[in-house]
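One structure coming up, written as structure tokens, with questions to follow.
For this depiction, one protein chain was excluded, whereas all remaining protein chains were kept in their positions.
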Amino acid sequence: MNDNPLLSVNNLRTWFELRKWGFFHAGRVKAVDGVSFDVEKGESVAIVGESGCGKSTLARTILQLYQPVSGAIAFKGENISRFSKEKLQSYRAKTGYIQQDPYGALAPFMNVRKILEEPLIIHGVKKSARRRRAVEETLYELNLTPPEEILSKYPHMLSGGQQQRIVIGRARILEPDLIVADEPVSMLDASVRIEILQLLKKVQKTDGVGLIYVTHDLSTVRYFSDKTLVMYAGRIIEQAPVKELISNPLHPYTKALINAIPDPDAVNANSLRKVPSGEAPSLVSPPPGCRFHPRCENCIEGLCDVKLPKDREPISGHKVECWLYE
Amino acid sequence: MNKVNIIMKNNPGKNTKVSSALRTHGLNLNFQTQKGIIRAVENVDFELKDGHTTVILGESGCGKSSLARALLRLLPNNTANYDGEVWLGGRNIMEFSDSQFRTQVRWIKISLVPQAAMNSFNPVTKIAKQIAEPLLVHGKVRSKKEAMRKVSEVFDLVGVPQDFIGRYPFEFSGGMQQRAAIAMALVADPDVIIMDEPTSALDLLTQANIMNTLKKIKWETGVTYMLITHDVSTSSELADDIAVMYAAWIVERAEAKDFFDNPLHPYSKMLMDSVPRLHADKTPRSIPGTPPPLYEMQGGCRFAARCPERHNDCDREPPVFEPQPGRKVKCWLYKRN
Amino acid sequence: MPDQIKAAIQEIKNYPSAIFGICIILSLFSLAVYSVIAIPYQDAITLWRADVGIWDRTPRNARPAWFNWVPGVNLPQNISSSSQSPQAKKEITDLGNGMSRIVIELPFRFDYDGFPKEITLFFDAEYTETRPWVSLVWHTPDGREIDIVEQSIREQERLRISQMEDLRENLFGYRPLIGLFMKPESEPPDVKKGEYKLTVDGLVFEEDAQLDVDIVVYGQLYGAAGTDHRRRSLAVALMWGTPIALAFAFLAAVGSTLTTMFIAAVGVWFGGIIDATIQRITEVNMILPALPIMIMVGILYSRSIWVMLAIIIILGIFSAGIKTYRAVFLQVKEAPYIEAARAYGAGNLRILIKYMIPKVLPMLVPQFVVLIPSFVFLEATLAILGLGDPLLPTWGKVLNDAHQQDALLSGQYYWVLLPAFLLITTGFGFAMVGFALDRIFNPRLKSY
Partner (left out) sequence: MFGKDTTDLKANYSFLFMWRHFKKICLYILKRFLILFITVTIGVYLTILVANMGGAVDEIREGQIRESVSMAVARDPEFQELSSDERQGITAQRVELERERLGLDRPFIVRSFMYLRTALTLDLGRAETLRSDSGSARVRNIMLERLLPTLVLFGLADIILFTVAVVAALFLSRRYGSKLDRAVVALAPTSAAPSWFYGIFLMLIFASFLGFLPFGGMVESPPPDTHLQYFLSLARHIILPLSAIILSAVFLAIYSWRTFFLIYSREDYVEMAKAKGLPSFSIDLRYILRPTLPTIVTNFALMLISMWMGAIVLETIFNWPGLGRLLFRAINQYDTPVIIGSVVVYAYLLALTVFLLDIVYSLLDPRIRVGEGTENA
């Protein structure tokens, strides 16, 4: 208890107002609806879920790109929602952000030098020689050599893999303690993906930063993360170490998810997969009780469709939010 | 531990002799652009076996989508060269005139499930009407009523609820639109259905659901699929045969089982190695380098620059070798003798 | 940015119409610069206000001088001859008693096919009490001498020979400006070409008295652009109209596009109530009839071109452009690089100015260029309605005069065509460049 976790998220809710005519209330999107978890220093945490489950919103809320409506995010024991402007600015320097679309993440009208210098300028590195050295060092570490050649290039002149390297470089140029990577490889070609993930892993290990890896692809998590959180309809329904989660999923949704992902094997073509029917619920009006109950074959009537299950830890280090483990 | 619910189903015609639904020989498709001529499809030979599913596997930009367009003669304005042979039902449909092609091939012989279903429906027309359209155009039904009956049949087949018949595209969710696109491809009972990344934009569970649906349809109707994808794992859900495409060439053709167990072409091997696996403990490895852009290709093997097994022969374009019966590889490593 | 501009310049070479447009713009610009240098502002205003005496010696409603370039046309130019000029002869004979006889001969050639518009003599006499007395004799090339008039002269006497009814009787009923120049007994009257001469035989009755005279034979042609009903040379108005039109349109375009874009960006970036308010204001503004409002302000407050400019800019800020920019900014706002910038701590102003606007600026350039002609024409529109600037000579005011004077009905086409030509040239020049730029900068249009 003496050592605070790097990041501690507690019962976080991020909702969006829908407005009609720009003025009148027309509903709320409950993208993140009561989420708690910790990230230790130097730990790599994966958040897994389907598109629209709120995982990107969660990542952005952690980065203070969205304001939560309730709950708390503590960074090194301090509640960031109470941060002053200066404190928030220094928090931004301590967090790095890697996005899904590397081309979109780079301003098309800036060259690589400008792109990498921007965070330094904003955070008060006034000497241009110092900025230059930092930029060049970063490029060397990312294997983008020779720097002189890369520096004057515009994003569209680089390949997808190179672009994503620049994005990674920008995220760590301020030497942050936490990096949030939101689907960092899903838009890259299969052959480049592994390369980028390995680079990210290397960066995380050498810098000892905490890493939140947001993805829909469980199979990449396996080689990459310490802890895995599974998100469904705005809530974290299961969290466990990766190997444990894959070999022993507890929540019916996690089971279905793991079941739905094939490994390349000719046998697959001869069988049907057991998959829950239906689609993920709308975040504006999620079903009452457990969010997964309408698609769940283990649904207990009168319970799952009424009350939200509590967080349980049936196996040490393996939490699940499901009435089956009550 | 494998939790897959196995419903064994004999692959149709696995051991009997299969006729081919569609066969190409020396198919080419080039585009003229400012950067030069883009060779999207070059000298492609392949075969879709009747009732089988053939997967065209390749990374983005390898020409696999152009191959689909070449088969349906959906050519952009800047097409520079389009030739070769496409045999369908005993006739070379490349010799058809445009109007012949339209009335005799499109949709009644070959239909298409496009990559982005949400953009493939006219937003101002009801989806059911758009599905019924080819039936009416090709005279497959006598009345609109009959056409709508057929639409409601295919809706059942792909799992779109009946009350969606009166709806516009924007009232469908992404998964439903994809199902509707499959329904549209099925509606005129075509010989071949080309599916261009039919599930890549969808959620995992929806993806798996649609794969199940596709499998069921295949088993029930014996339709021939040509599945175009970059996703090796998903492709294994449907594949009977595999053709690997790299830089406008088909570099390897094999039956799925042989291919997944033992890929032959160096690119195929590396591609298989780059796939992260969920259920097996095997660290994936990436393929160094990038594929050559399709507009500045040199002579010789196009994979040579990235190939760990490259040797002197690779300066020349490799012919297609057949190291084992039924397996074709475009690589000098399999030169006989 | 410099890269993009370089690329745009490279690309614009592929559009011949844009090159042509740029040439037009450059020549208009040079004309504007030349006009401002050649005729200083104050002079231009004075000339256009046409104070008494300024435009006495130009013909009324004359066609442009280059009309004679048309083969077979040889209309009279404006001719003036002064007693002080070297060609003129002036003999002074002292008659004693302070009296003198001053004989002035004013020769001039008349080689045209048409008759002049007017003939006027401008006397400049100096005396204290007694007016000089002159008798005028007209010498035709074939040696005839026609007495015109004998009369006393005031200090700044003007003799409008062409309007002398008595003379008309002497000329067998022909109006003087025909009768004096025709071949005798030609029917219809034909011009006798050659050397004419007017003799002014004057008597002055005082010691220091002086007598000088200028003859002006008003041509049917004058200057580069002809003259209007107030004898003003249209060249002045047309030349000075150029810098005014360009400056007005440029300021209006800058004022409305830049602010519009900035406000759209602010609305999109801050969103919520600010955005909604901006949008609602835009909707109200869109149904406000801009021209009638300008008319109202023109009538009730001021017609100054600068007041109009201010109103145009105010009404233009919340124009439909906001909706267009808003749509683009909404996309830009969602761009991951903006989100990244927020994540590494860029402030609102930095994001607006360094991240959002540079992305959309290329879109502004063609819009800006395309807008310029519409403002040039707007000035003309206001002028046509009689709401032109009271002081400045503009193309629109020339058109307005022409319209008021029914120029088309009376066949004075040049009066309409010249300002119209300048308007349409300006319009086309900018529009051609703007359309080409639109296709270069707007990726959606690029391939079409």
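To keep things simple, chains are lettered A, B and C as they appear, and every chain counts its residues starting from 1.
Throughout what follows, a residue touches a chain if its C-beta (ideal position, glycine included) is under 8 Å from a C-beta of that chain, and two chains touch if they have at least 3 such contacts.
Quantities reported herein were computed from a predicted structural model and do not represent experimental measurements.
For the chain left out of this panel, the touching residue among B:N122, B:T221 or B:Q298 is B:N122. Considering the full assembly, B:F164 is the residue among B:F164, B:F259 or B:F303 that touches the omitted chain. Across B:C62, B:M94, B:A147 or B:M176, the residue that sits in touch with the chain not pictured is B:M176.
Checked against the full complex, the one of C:V52, C:V284 or C:L349 touching the unshown chain is C:V284.
In the full complex, chain B touches the hidden chain at residues 72, 74, 77, 102-103, 105-108, 111-112, 114, 116, 119-125, 133-134, 137-138, 148, 152, 162-168, 170-173, 176, 184. Within the entire complex, the positions of chain C that touch the omitted partner chain are 17, 275-276, 279, 283-293, 295-301, 320, 370, 373-374, 377, 380-381, 384-387, 399, 403, 408-409, 411, 413, 416-417, 420, 423-424, 427-428, 430-432, 434-435, 444-445, 448.
The definition used in the following text is that only the chains that are shown with their structure count from here on.
Computed from the mean C-alpha positions, the centre of chain A lies at a distance of 67 Å from the centre of chain C.
Chain centres here are Cα means. That of chain A falls 33 Å from that of chain B. Within chain A, contacts with two or more other chains are made by no residue at all.
For chain B, the set of residues that touch two or more other chains is empty. Residues 1, 3-4, 272-273, 275-276, 279-280, 335-337, 339-347, 350, 355, 358-359 of chain C are the ones that touch chain A when the two sit in their complex. By the touch rule above, chain B contacts chain A in their complex via residues 1, 3-9, 11, 53, 59-60, 173, 175, 203-209, 211-212, 215-216, 230-240, 255-257, 259-261, 270-272, 274-280, 283-288, 290. Chain A makes touch with chain C in their complex at residues 19, 21-23, 60, 63, 65, 89, 92-93, 95-97, 99-101, 104-109, 118-119, 122-123, 154, 167, 170, 174.
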